[in-house]
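Excluded from the complex is one protein chain; the other protein chains are retained at their positions.
Chain naming follows the written order as A, B, C, D and E, and within any one chain the residues start at number 1.
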Amino acid sequence: MRIDGRNPKAVRPIKITRHFTAYAEGSVLIEFGNTKVLCNASVEPKVPRFMKGEGRGWVTAEYSLLPRATQTRNSREAAKGKQTGRTVEIQRLIGRALRAVVDLEALGENTITLDCDVLQADGGTRTAAITGSFVALVDAVNTLFKGTGVYPVRDYCAAISVGIGSEGPITDLCYEEDSKAVVDMNVVRTGSGALIEVQGTGEHGTFSRDELNALLDLAETATDDLMKAQKEALGEAAQHIGATYEDSSSDAQ
Amino acid sequence: MRIDGRNPKAVRPIKITRHFTAYAEGSVLIEFGNTKVLCNASVEPKVPRFMKGEGRGWVTAEYSLLPRATQTRNSREAAKGKQTGRTVEIQRLIGRALRAVVDLEALGENTITLDCDVLQADGGTRTAAITGSFVALVDAVNTLFKGTGVYPVRDYCAAISVGIGSEGPITDLCYEEDSKAVVDMNVVRTGSGALIEVQGTGEHGTFSRDELNALLDLAETATDDLMKAQKEALGEAAQHIGATYEDSSSDAQ
Amino acid sequence: MRIDGRNPKAVRPIKITRHFTAYAEGSVLIEFGNTKVLCNASVEPKVPRFMKGEGRGWVTAEYSLLPRATQTRNSREAAKGKQTGRTVEIQRLIGRALRAVVDLEALGENTITLDCDVLQADGGTRTAAITGSFVALVDAVNTLFKGTGVYPVRDYCAAISVGIGSEGPITDLCYEEDSKAVVDMNVVRTGSGALIEVQGTGEHGTFSRDELNALLDLAETATDDLMKAQKEALGEAAQHIGATYEDSSSDAQ
Amino acid sequence: MRIDGRNPKAVRPIKITRHFTAYAEGSVLIEFGNTKVLCNASVEPKVPRFMKGEGRGWVTAEYSLLPRATQTRNSREAAKGKQTGRTVEIQRLIGRALRAVVDLEALGENTITLDCDVLQADGGTRTAAITGSFVALVDAVNTLFKGTGVYPVRDYCAAISVGIGSEGPITDLCYEEDSKAVVDMNVVRTGSGALIEVQGTGEHGTFSRDELNALLDLAETATDDLMKAQKEALGEAAQHIGATYEDSSSDAQ
Amino acid sequence: MRIDGRNPKAVRPIKITRHFTAYAEGSVLIEFGNTKVLCNASVEPKVPRFMKGEGRGWVTAEYSLLPRATQTRNSREAAKGKQTGRTVEIQRLIGRALRAVVDLEALGENTITLDCDVLQADGGTRTAAITGSFVALVDAVNTLFKGTGVYPVRDYCAAISVGIGSEGPITDLCYEEDSKAVVDMNVVRTGSGALIEVQGTGEHGTFSRDELNALLDLAETATDDLMKAQKEALGEAAQHIGATYEDSSSDAQ
Partner (left out) sequence: MRIDGRNPKAVRPIKITRHFTAYAEGSVLIEFGNTKVLCNASVEPKVPRFMKGEGRGWVTAEYSLLPRATQTRNSREAAKGKQTGRTVEIQRLIGRALRAVVDLEALGENTITLDCDVLQADGGTRTAAITGSFVALVDAVNTLFKGTGVYPVRDYCAAISVGIGSEGPITDLCYEEDSKAVVDMNVVRTGSGALIEVQGTGEHGTFSRDELNALLDLAETATDDLMKAQKEALGEAAQHIGATYEDSSSDAQ
């Protein structure tokens, strides 16, 4: 029996609120139980210097825990003048995960930045950030898409944490479970079932191939559920994912 | 007629949501129209080094705009490694304003940090931050207060921006009004009607003593309204403000 | 009776030395009693990036206390790698104050930077810095002005601190008075009597509208005195302030 | 056929040179083909502040690419004043990997820092760093170990990169292979065959469960080979790994 | 003939003003022609951490060019968040030079910090800083000295720049001479004629042993002159330099 009475395979209640703030091209508040992450997607008509003139776009992410997202206050990174190693590691992961489902050529020379600010942290903030950012990304891409050519988002993308607790493999660990787990794994998957990223860590223990497989099985089920939630939240906005459109205006030529 | 149809003297719709996040000792989402600021109050049993052993507490504030709180994305201060001058100026103001209504001796050797993170910015973020932080502060102080002695919060504290627009003095400027105002003033007041801080700036023009008085008149009305909203939001939690309690347990001695 | 025997309304002895250093376009040592601030104005034919090509100029300020300007040594900001919040707040105030009397269009695409380095600090360093910087600014503008069109300096600008001490309102507080004052206010005014900035703070107490008015009355008298001293120090150099000149060379056309 | 003619399953020539520098408690130059990493282990009789007085030790790592380890010069992190996100991510991985095989209680209140400085980089620097650091760690631990109780190193630890290139799964990718691989995975394993860390990334593509399994099979073979090389390099120095010793001196009591 | 008509061997007019500012234990404005450096000596009853409890004191220096000390404005180091390499190099030199004539044991556990802020720079700022700091140091030491034991200042210390210009060796180069010199040398000497530091640099050329000797001859004459000026400026305050006093109060024992 888990702390909150959940089934080992159960994801916490998922809530995805689109248009949470007014100005970002995509703005999503995602909740995995008590974990709440605000994912804002901004579109800017520019690319990093090393990509200029190549006709391709870029997707990147920044992550931050609000100082009092956690049970005790963390010092503010802006005040210290430095992001922690954990922050750097997480924001790199979010960026990589989303780029895996984006067609950068189709994006044109635009940058989409995902700002993931954790309002409340109860475990799984990076997986919630990826899952919520995907929804914000689609809303942001829709402000750019002109209805012809390749739609820049090729597939869904969702992430979940799984781990081995005292009673075996469990899905979507809350903070207390996470701090006791011997193995912790974050898995990012696409809608077509492919893996984007697998990060399993046994700092407080090690794990066997069988355990790895059991964790991946849990992650597959959970990410499938998350992608259903994304699809439902997006509704009409999801219609172009993975599609290519001919330019009918050029048919006449 | 103002952009949003408001009366020159009118404050935008105010909404104060307590317990917005779960872990902070005080957590308030305050809304002044489209401006939304999350004010988390954290209590820590320590004081800055220069105050150690003096038996007094400290109240301080940190402020941040989420990168996409605004119409176009601002770069993240933690990523740049530096807070902007504007951020520094605002967080110093918030701290000073709240300290003016706190009895630091009654607080004991505790620090209360107000983290003001702007989720959405449409003008007046610093005055919303002060007004919301006061409510969070009271909730945080209540976790410390033991029912005897001086209650550490002496009086209410609320703030409003006023300014001179093209048609004269107006209250609670939204972003568009603020960017066009010739004079901009932030006023912080107590429940008993005293002034805590008056900051009037005429960067795009100058102002006369008469104009200053007209602005202060507007600010008095508006901060009175804001303090009513604070009182209503706090309900029972506001009961000790300004009070002193004898220690009944010592009566028996 | 004040610490130094002054009348409550009296400004300390003011001394303005122009051409204090040799290379700056304007260089003024200003003394308010024991407070001594070196104000150097530099003209550079460039503007901040966000203003390029708009044909307007910019006026900005930087402020620093020399480490041993004060009774005990402050650590050097350059060695710590960070300006304090106080420094940031003050230099923003100086810049705003001076911009209020400068016609940025008339300045052309030039930046004037006021470097205010406090050699000795006995209270009122920010008001001395504004008052001295104005004189340095005029000298610097005169190196640019070609004798036709609008002269870039529209009016005088001077600043004074006033406050409420144990015996009531006083003008131009020295350090010891400042550290004991319950209310501290900095007022910046123009030669035509308009207010540019009013910053009143009651961190160690609060203040009423009547007290605010009493302080503003003191500030008016004092800034009038300071502007007389500026005028006297500038002599001939002040002749163009607020003036517009027709271009006689174009009369012939 | 691979770029350098290697079999898909083949690790590049491995060379482990102990005592490469004179002062560190453990100093290893490890070469995976053209990749050369200097791994210095330092023992210091202290622990991070948050662990003081708990009787446990700590193992941590720092990583750096020398500016000209690579084909074109990278700017020096010390000169920029900031470690890159990649550096931060890698040094966290190295620390976690080694802690997984160290008994921190047995280490006592000592910190072992692994400084991994890449002299030459041709892909796989993080896996070479882990594999070489393990050897340096054992040499460093041997300077502390008194012959009784639990030996602080519980098991071997080695790491390898595997990936999916244009012709399928390959082991120990060189830089050119790495930059073209669609999937890249780093695997850290113990001598007893357990997994410590699995990090698979499909930024330039995605991967199936079958592909993941094929990659893990390659990684198992390769890390077994690496641990043989570690064992051979350590010789006598490896004798205590995983052992517990009774304190014979107390037998006499 | 030199730019300013000086004899090749001539030092520029030297002016030493003691008590230039009011609060520092020693405060000297030193002028070498147009070069003006404010040297403040602060005494603090503490030592760097690595010296605690050893009973010895420390002497250190910090150096800064005010932004407009020079012909064109330099950006402010505090604003950039970083001291330049030139600043670091110079302040290390000043500290070393003065420590060479101070008996750190006799100083007790006190730190004397020399803050050298260049108000106007026309070449030779580092040598002026050393020469002026010596005077400020003596004034500061005199606030500590109790009249018995070893006086902490063992000997005089002065510095001069010499160089090889287009017409041969010259003393005390002004900025224009310095920027054209093929060899530039800074020499620090004691009152008893010993060398403390010799830094000769031939970046724009090289130099022979004979040229080195010619430069040292010039430096000897010049530093002798500077030490006369120091002695004169200090007057009575110089009386203890190099002396040891018996404790007469212990005679009675």
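Methods note: a residue touches a chain if its C-beta (ideal position, glycine included) is under 8 Å from a C-beta of that chain, and two chains touch if they have at least 3 such contacts.
Small disclaimer: the values here were computed from a predicted structure and weren't measured.
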item	value
Shown chains touched by the chain that is not drawn here	D, E
Hidden-chain contact residue, picked from the options E:Ala79, E:Leu144, E:Val198 or E:Ala237	E:Val198
Full-complex contact with the absent chain, from D:Glu62, D:Glu176 or D:Asp224	D:Glu62
Contact partner of the left-out chain, one of E:Met51, E:Ala100 or E:Ala214	E:Ala100
Absent chain, residues of subunit D that touch it	21-24, 27, 34, 36, 38, 40, 42, 44, 62, 64, 66-73, 76-79, 81-83, 87, 113, 115, 117, 119-120
Footprint left on subunit E by the chain that the document does not show	85-86, 88-89, 91-92, 96, 99-100, 185, 190, 193-203, 205-209, 212, 216
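Basically, only the chains that are shown with their structure count from here on.
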item	value
Separation of subunit E from subunit B in steps, with touching chains one step apart	2
Counterpart interface for A-D, drawn from C-E, A-B or B-C and sharing over half of its contact pairs	B-C
Whole-Å gap between the CA centroids of subunit B and subunit C	29
Separation of subunit A from subunit C, taking each centre as the mean of its C-alpha atoms, in whole Å	51
Averaged-CA centre spacing for the pair subunit B and subunit A, given as whole angstrom	34
Multi-partner residues of subunit D (at least 2 other chains)	none
